[in-house]
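With one protein chain withheld, the remaining protein chains of the complex are depicted in position.
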Amino acid sequence: MVDLAIYAVKAQEVIEAGQFLFAEGWSPATSSNYSARIDHNHLAITVSGKHKGRLKPNDIMVVDLQGQPVQSKLKSSAETLLHCVLYDWRDDLGAVLHTHSVAATVLSRALGRVDHLILQDYELQKAFPGIETHEGVLRIPIFENTQDIEALSLETTAYLKQYPMTPAYLIRGHGLYTWGATMADTLRHIEAMEFLMACELKSLTLRCKI
Amino acid sequence: MVDLAIYAVKAQEVIEAGQFLFAEGWSPATSSNYSARIDHNHLAITVSGKHKGRLKPNDIMVVDLQGQPVQSKLKSSAETLLHCVLYDWRDDLGAVLHTHSVAATVLSRALGRVDHLILQDYELQKAFPGIETHEGVLRIPIFENTQDIEALSLETTAYLKQYPMTPAYLIRGHGLYTWGATMADTLRHIEAMEFLMACELKSLTLRCKI
Amino acid sequence: MVDLAIYAVKAQEVIEAGQFLFAEGWSPATSSNYSARIDHNHLAITVSGKHKGRLKPNDIMVVDLQGQPVQSKLKSSAETLLHCVLYDWRDDLGAVLHTHSVAATVLSRALGRVDHLILQDYELQKAFPGIETHEGVLRIPIFENTQDIEALSLETTAYLKQYPMTPAYLIRGHGLYTWGATMADTLRHIEAMEFLMACELKSLTLRCKI
Partner (left out) sequence: MVDLAIYAVKAQEVIEAGQFLFAEGWSPATSSNYSARIDHNHLAITVSGKHKGRLKPNDIMVVDLQGQPVQSKLKSSAETLLHCVLYDWRDDLGAVLHTHSVAATVLSRALGRVDHLILQDYELQKAFPGIETHEGVLRIPIFENTQDIEALSLETTAYLKQYPMTPAYLIRGHGLYTWGATMADTLRHIEAMEFLMACELKSLTLRCKI
């Protein structure tokens, strides 16, 4: 069983995150899924197929780190396991957000078979933990889209264990996953990634023009 | 005669849809028209030429499936018949929305004489009913614009009877028609189509640049 | 002297127009000026240099058709005369709006020395009075920018007397002027022009790509 006061706080965080992310256009058409950690083994996560800008209390449910519903008969997002393996990978994660923006979709598709996005010389790289300068190279992996979520959960975990400083990943033609110690940190990472992807997309349209 | 309680609910759905769609920029300058089914033979539909972000109760009226006004002296949208034939085609449709976005206009014109838009490998294709994977091909027909609405109603009906899984269609240089079992479903289809068209437009601007 | 009740209504229309136009991004940085006709010989017009999204009652003043302040010591917009000659040209004009959008600025500059913008095959051309089909050609003149407003007022008037169906004009690198029988009509014309210019700009970026 989970602490209900903590559950209520975390569910509210998820609801408010959805209001912001939908308004930004990053979670259209009931896409996306969001979660917040309740305790070591439990997370509050969005129920499958809900309007992300108008989440109601019963649009949030609890699952354990194996992705099984707890105290609920609802069905969580099809991608629940991608959240679970992130919380399992790092004890200090408090939230995981998955969004579907036009920029993430177009950029990951435009990069064709390339399996990562390179970000460099952007001041905003400093929005991610442990980055103190714009001078380094930030590497965001891009995984191929699949409906086999279990396989993708293994693939992402293997990558992150090898490159633990990675702050986010993309799924091609699909969207962004990012995480943080708190919901506020995780929202900051989304804002930073969306900003950086918007810059990269605009820069690509300018290529050869200057 | 129509059930007035159902009429009131459906009219309110249309009003709220307009507030959202105008705010998104998809129904500018009194363009667009919206409808919701009241019963087997009647729909609530927008009166011609109204500001779609500020629809008032008397900006909605009832027509039957032949497009004739019911209990009203108002004039419904010039494109009423395009709504009627959709409801007549499928008993399970609860709402029809027609919008005029920049993306729908530019993309349908940019495709020149091509009579369809192909969408493939987008996770968001799953926003449409019966689609469980990003791997299939989604074909959205594009009809030539005309002021002869009766001819267009026959042309769209003939197409949809042949390809009944089609979730939406475009009219070139004009806009999008989509439908669903409920108003919420239909709004989700618009959000998904606008997202996918925005992706396609941005991808076209990147072509040959990567 | 003007009818104060009519003045109050017209001033409020101008204030609300500004709230909408600023929010759309079409009147940034205290640019733009708006007016509404009070009677045959008087208009309510914005005072020079005010924030258009937060117009207060004393940011509106009255001028006569010669552009002279009436019952006021305030200074009206430097472009007041461009409004006056429009009201003088046509008795049935109730409002004139001048906006500064990115699209109007970029498109008018991109067209180089061409002195008009041609719009064709857009359903939204029907937003303008007297246009019943998308099939015609809509010609929007582009005047060269100048700080000599008197000269520009003569140039625009001469053009409009020759082509009285013109619904709007552009000043290169500067912005859009449009007008209508009512403030609602004039706002609809701006929405339509901004939509059409956004379509043209996006289409230009696609040229040679399809």
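Here are a few things to note about the model shown:
Chains here go by letter, A, B and C, matching the order in which they are written, and residues are numbered from 1 within each.
Everything that follows uses one rule, which is that a residue touches a chain if its C-beta (ideal position, glycine included) is under 8 Å from a C-beta of that chain, and two chains touch if they have at least 3 such contacts.
Here the structure is a predicted model, which is why all the values come from computation and not from measurement.
Although one chain is omitted from the display, it touches the following shown chains in the full assembly: A, C. Considering C:12, C:30, C:72 or C:157, the position touching the chain not shown turns out to be C:30 (whole complex). Interface with the hidden chain, as seen from chain A, comprises residues 121-124, 127, 132-135, 184, 188-189, 191-192, 194-195, 198-199, 202-203, 205-206, 209-210. Although one chain is hidden here, its contacts on chain C can still be listed: residues 28-31, 51, 100, 102, 105-106, 109-112, 145, 147, 171-175, 201, 204-205, 207-208.
What we mean here is this: only the chains that are shown with their structure count from here on.
Viewed as a network of touching protein chains, the structure reduces to a simple linear path.
Superposition of chain B on chain C using C-alpha atoms only gives a rotation of 90 degrees, nearest 5. Taking each chain's centre as the average of its CA atoms, chain B and chain C sit 32 Å apart. Chain centres here are Cα means. That of chain A falls 45 Å from that of chain C.
Contacts with at least two other chains are made by residues 205 of chain C.
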